[in-house]
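Comments concern the structure below.
With one protein chain withheld, the remaining protein chains of the complex are depicted in position.
Chain lettering (A and B) follows the sequence in which the chains are written, and residue indices restart at 1 in each chain.
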Amino acid sequence: MSRPFAPAIEVTGLRKTYSNVRGTFRRTKVQHIGLSGIDLAIKPGELFGLLGPNGAGKTTTVKILTTLLLPDSGKAHVLGLDVVSQTSAVRRRIGFVFGGERGLYWRLSGINNLRYFADLYRIPPSVSRPRIAQLIERLGLAGREHDKVEVYSRGMKQRLHLARGLLNDPEVLFLDEPTIGLDPVGARELRLLVRELADAGKTIFLTTHYMFEADAICDRIAVIKNGGIVAEGTPTSIKRSVENKGVIEVEVEAIGPERLAQLRRLPEVTSVSVTERELAQVITLRCGSPSELMPQLGAILEGIQLQKVSSREPTLEDAYIQLIAESP
Amino acid sequence: MRLRVVSPFAVLAWLFFPAIFTVVGLYVLSGPGTATPQLAYAILGGGLLGYWDIAYLDGGMSIQNERWSGTLEQIFAVPTPLWVIILGKVCGSLLWGLLSFLPTIAIAYLGFHALLPHVDAARFTISFAILSLSFLAVAVMLTPLFTLWRWALPMLNGFEMGFYILCGFMFPVTLLPTWAQGAGALLAPTWAIRAIYASTTNQGPHDFGIWWGATVGLTVIYVIGALFLYRLIERRARISGGLALA
Partner (left out) sequence: MVAIFARSTYLQYVALFQWATIRGYVGYKVLLPVTQILFFVQLGVFGSGRSKALYFALGNALQVTAQAGIYGVIATVANERQHGTLPMLLASPANRLVTFLSRAAVNVIDGIVTVVVGLSITVVVFGLDLRHANLLLLAFCVVLISMTTAGLGLLFGALGLITRDAITIANVVYYLLLVLCGINFPISRLPLLLQWVAWATPLSHGVELTRGLVLGTLAIPQAALHIAVLLVYVVAGAALTLPLLRRRLVK
């Protein structure tokens, strides 16, 4: 049976264990599980997000896929190339951005950082010169490219990181928590850039622990905890898997017991409560998806004067928290 | 090379330390009764130390500097092999290292009126070129140790002056005990340094063929060893994941 697509990134049964040493004089070796056997398949052109708390295995996954780390067992392929045995070939076709304050030569200017890495990626000057100019312009570094990196703001450094990651025009781009530490405006600009890159056809593998970020830009996400994948799907499907997180509040003058019973009988509704206010009653319904329940609600409450209606859809954060809390 | 020039420590290494050793050497070796050929060790010794330090420590430290600035992972994961990157860094360091001879020769001449008594220019030049190759090979071979084994830094830092002794930077290795001479004989720079000092005097043995051959032979062994080490450390570093650790 043929596959509908050849994955840009394919991971099967990936495991990684770390050892570290405790104690100063009496030293003991302690094992720590980085990955406990994960499977992933990411389509070409997809913007895939890997969510998880600190220490869950996000960075370990990225480092294995970017050839910086060897797995203990399992397989990982990027663009059909084995990350363990075809390292050089993988490195030529991917880019990665680890972000943060480190990873750039502070005493060099932005443009010299890019020139140096262009040489390391063996990009001929005839290609690298215009590309560097283009990246500087596109990433908002124009006018500051000759300044030393040590005077750059956090956001500028992040954008320079991204420029460096795009130097070799990679087919797959790995971003490890790219917006961490950025102000809201800078983070939003970076997210828009990332989305543009995905729309232009690049496969993007993003790790983050900002739920709204994954929700806003990712085509598909996976949630990782303690080295294992606990959920995978589109943001919508993952949100749908969450129970009791949607809320509808309806403020009415009065509601009779018959209509209340009808509301309680609705299959998507898990609970109905009524609280008295001065000249009104507030009906609170808990359900899976308020938007799907609204038409039925409207039918049951027809004829009653509605003073106020408000609802909250379950967020990805609700789903994430539930997944992280519930899974072992 | 741009990264090196802006560091105050770089200025210290290039100019100050070699100058100190030259001054001490000139005072110690120019006392009453010391023969003129000995002065060559004082005139050139400081510069050679500075040149060696830049290659040996700076080449190795460049990996540590990459680790401290967080760029080690970035350069590790590029298509260009790590040994090529290090080779470039060490070559750059060696060029800066040549500057060590400026203050040392200036101090010797202006402060002590000390001149090399006799220089066989051709043999001196060849010996110096071969010495430079040996420094390059040693540095390229040592730097993978820093990538993989972080304890290598204190050990090699600590043994810096041990190399000065074993290689005969400021006194003939023939003065050392036999066991130390044996250890020094395994170091490529030892033979080239012998040739350099021999080219500044008419006295003593002049076995340039043997000395050049030994230097080149050992250099080739170091290079072969280095290539093997780079493969090994690439694999080990990818297993341990220690590239990002400062």
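Just so we're on the same page, a residue touches a chain if its C-beta (ideal position, glycine included) is under 8 Å from a C-beta of that chain, and two chains touch if they have at least 3 such contacts.
Keep in mind the model is a prediction, meaning the values are calculated, not measured.
Contacts of the undisplayed chain with visible chains (whole complex): B.
Between the chain not shown and the residues B:161, B:186, B:210 or B:224, the one that touches is B:161. Looking at B:12, B:129 or B:186, the residue that reaches the missing chain in the full complex is B:12.
On the side of chain B, the interface with the absent chain consists of residues 8-9, 12, 16-17, 20, 23-25, 27-29, 31, 34, 38, 41, 151, 153-162, 164-165, 170-172, 175-177, using the contact rule stated above.
Assume only the chains that are shown with their structure count from here on.
Inter-chain centre distance (chain A to chain B, centres taken as mean C-alpha positions): 49 Å. Residues 18, 60, 63, 66-70, 88, 91-92, 96, 98, 100-108, 112, 117, 119-122, 164 of chain A are the ones that touch chain B when the two sit in their complex. For chain B in complex with chain A, the residues that touch the partner chain are 2-3, 6-7, 69-71, 73-80, 85, 235, 238-239, 241, 243.
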